[in-house]
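Take a look at the structure below.
All protein chains but one are shown at their positions in the complex.
Chain naming follows the written order as A, B, C, D, E, F and G, and within any one chain the residues start at number 1.
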């Protein structure tokens, strides 16, 4: 059946987006991307090592004909850094999509709501398709939607922490109010987290550390793929309500005595 | 690859067991069983309606060549009722396996630890393969394992409540100590619950209400199948640890400024 | 011993702040204020009923010599409304303190991070002592602190919802980083919630609905007072760490056998 | 007002029971007992050191005219050990009350439901007043109540773990069904845990490690006292329900614009 | 012949030849039009093995249980 | 004199001597029987300081807000 | 006299007059300098009531337990 996701006019069959950081080898990167079934892959932008300009990275082993690239502004602490990196990313990737991150705090890597909105407004004016990474703040999400962002990407918990969806309640509110796709980004540690995000109605999830740092990234990538599909199907299938008491699943009458 | 589950010498490719209660129609029952990929299906034993002895039930539409049957003692409030129903179940199904339930309480349907152990000891002496449904009590689980039960089946939360794995902490301890397969039974409401049970090392899960009462049982059955596989694969793939702080998934150095 | 709280040069012996809304009678309002031991009470600013300008409200029964008044901008949806109400509040109360709320959303009553910061900057320039009500966003909290706010007041959960401290993790981060007092505002439903907020190091809590709408507001006010004191004392007393396993509190040796 | 607790005909003004293990000094023991306001104190029974029979312990510094003593069977792994220790405890303390523990597992210190019931039946027949320490299993609790136990003492989490009330859901069911006092024993780590136990209707709590191992045991004992009182008062005062959405505590009308 | 079947008293009329002091179980099942393969039977609390149906006899006043499988997962 | 007070149009009748082109704020408050101590007043969006009431004048067409404290904790 | 006391074998020497075939419990306690009020005693698994100490006698080979209260909350 057809249950595809459309962002800024581009349609995706997979609702699992992948990051490319922290993999131990190009083989693990390529294996995980393939096993995940992802169609959208985010990359960072960094200075070239001028002394070894030809050095290959894991990205050089990826068959880019199979994936859309999503340059991000990871590492940018200020609006100006994010704007500059976004423009460089557009030039090097040829894509005008950007995963916008403005993150002043080094310990918890939490995004700056004020700076993110300012940067988003600037980049939208320059014709970018902006996917902002944000704290799970429903009012901020609405501001960014109204500014013209293509999605909102609220965090489940701190980047790379694997704590899961600590912001479940707020993300439910964001989903309830959003008119753009909601992508849960950061914090997912296990398939159950990814499934939960999809069950409450998220449109997609973005995962990096939970796959890249698993003991077996390729196997975990496949597990995450199944979990995202399971969560989405459960959302469509209509889960049962949670009740504080029991409900027998066998007839109460007719026991032999 | 080969990751099969063996209980009392019988091997299963699927780690999802299904109940057959509460379905709206035989078609939904059959559709859900097929979509789930299950190989073990539990049934209740009830008095025949002597005035309509030929009436067909959903069970008459199931292709039993595809599934192993697991008679249960659902509805039994005492040891004697459970023993009697177990013996009748063995006679009608031809299987000496039994999902043992001794449940005095009608509101929360919580099992009786004392009665369950007594009944298990009696049935084991009669040659039954006993799979007891229990509260998530690690010491009780050890008693039943030492008595010779083939598995232990701790509850995640009240039967049919869909509250998920409220007993996560105790089930982890049961899994840590068990030398027989641990099957999480009761309480699973969504694929994220099923995945979580498998991620912490459960050997299988048993689901009834969450599938039977979903708006689309067949779609939910497929979702549960994927979730159980995802959770199992994640357990094998080695999930990342949960940390209270962040961990960047992009290089910290080399941002253009 | 001396463990007083100082905000903008004013010192408080009680770390429990009270709201004055939703009480069933002036008697309940006065009884709760007295039982709570509070020293800071927030009030809303509303248009006078010109047809009944002399009508008394519960506030007219309060002995204001015993409490500092904290006018708030509750009900303001925009920056301009909040600025106007703050100025009116200063005029009518004679206090230049203001509990700043900019809340566009009527269903979840979640504050606007952008509007709140803008309004705070304006009011600070006008000489107000600003106590902003915010989502539990650590980066936003830091912006407001750097702007010169006297405190930050992150929400535990939605106003009046009684869901407790759903934002525990974020509030811990805010407390870790804050150089101004952190007051947990909104969501506290029971004394255990208030105690928890104080145990993690909050400087104070603000409570309204949980007391005003309790069956016995005066009794609940006394309970909240004890809980806030208990939580604060526990924070000072150094609670034990939480461990995933047991630790005997009796000697392991010497049992008679 | 009068809100006293009666167990087996003995009435208590304080609903906080204390253990006496793990204190760093007799001074801390005595200080904590006094600050806690407790009236019931549990002690372990151990072999006398025959080479130093006169050695004083912290217990020798306690003014026993102020507290009722509750000998326990801590350290007993089997029914026979528990029976023997209970009888010795009755002889040395002169009290026929016993906190019954039958705990085979050394790592999680979880009680044996089967052995505890058997031992309780034997001790009741010998005229003991039995307060059994149990897993939070509502059916087991009912068995012990029906056998004639004076209370049931379900665990919140593993002894000394300070994880709080992980068994909240089961304890609520025990309280709903119990006709004897329910005392939450083990797992309480902070005042918020103690308050929560009382808010859901527990009759008392027993605390040892959380006070004894706090940095300042006397201060923590006072905090626990306030928390238990706060939780009890909140239960009597009727807390507000928890709602998934907000509820304004200020008038919606009349904002100046 | 009066029996208690599945908890209710019943008067069993069978025109088949019956042992002087009882009724063969297969005849009892036929009288209800029951397929023996689909049920289990207990007489006075004792479950009758499938291969013993032929020899089993019910007598006046016996308590008989006849059960089948039904959909059910847990209590 | 026509004013908008607290969002509603009102015709103000005052028998007090008034400046030719307006009405003194204290007179306006008296006309409503309002205790000045218990309220705050804004004229055309500007909040009037308490010590400036005596000099404040409202003119035909002005937008006046008169507010008081009420019970309230949060939105 | 050889006893097992608190799990360990001990040779008890007492200069007090003792019944020909044993030693009075009070004498045993005195030999250890134990205050009877502060302990409980079991002989061969039977707990001796406080008011029976005077009549209690230990014999060669007996298993004696002598316990006291110590600080402890739970296992």
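Just so it is clear, a contact is a pair of C-beta atoms (placed from the backbone, for glycine too) under 8 Å apart; a residue touches a chain by one contact, two chains touch by 3 or more.
What you see is a predicted model, and the numbers here were worked out from it, not measured in a lab.
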Which of A:35, A:79, A:140 or A:206 contacts the chain that the document leaves out: A:206
Positions on subunit B contacted by the hidden chain, ascending: 246, 248-251, 254, 256-257
Touching residues (missing chain, whole complex) on subunit A: 18-23, 29, 42-48, 50, 53-54, 57-59, 69, 71-72, 74-75, 84, 87-93, 99, 101, 103, 109, 133, 159-160, 185-186, 206-209, 212
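Here is the rule we go by: only the chains that are shown with their structure count from here on.
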Steps needed, at minimum, to go from subunit D to subunit E via contacts: 2
Other chains in touch with both subunit F and subunit G: C, D
Most remote chain, CA-based centroid, reference being subunit B: F
Euclidean distance of C-alpha centroids - subunit B vs subunit F, Å: 73
Touching two or more other chains - residue numbers and ranges from subunit A: 108, 110, 163, 246, 248-251, 254, 256-257
Residues of subunit G touching at least two other chains: 6-7, 42, 65, 67, 70-75
Interchain contacts, given as pairs of chains that touch: A-B, A-C, A-E, B-D, B-E, C-D, C-F, C-G, D-F, D-G
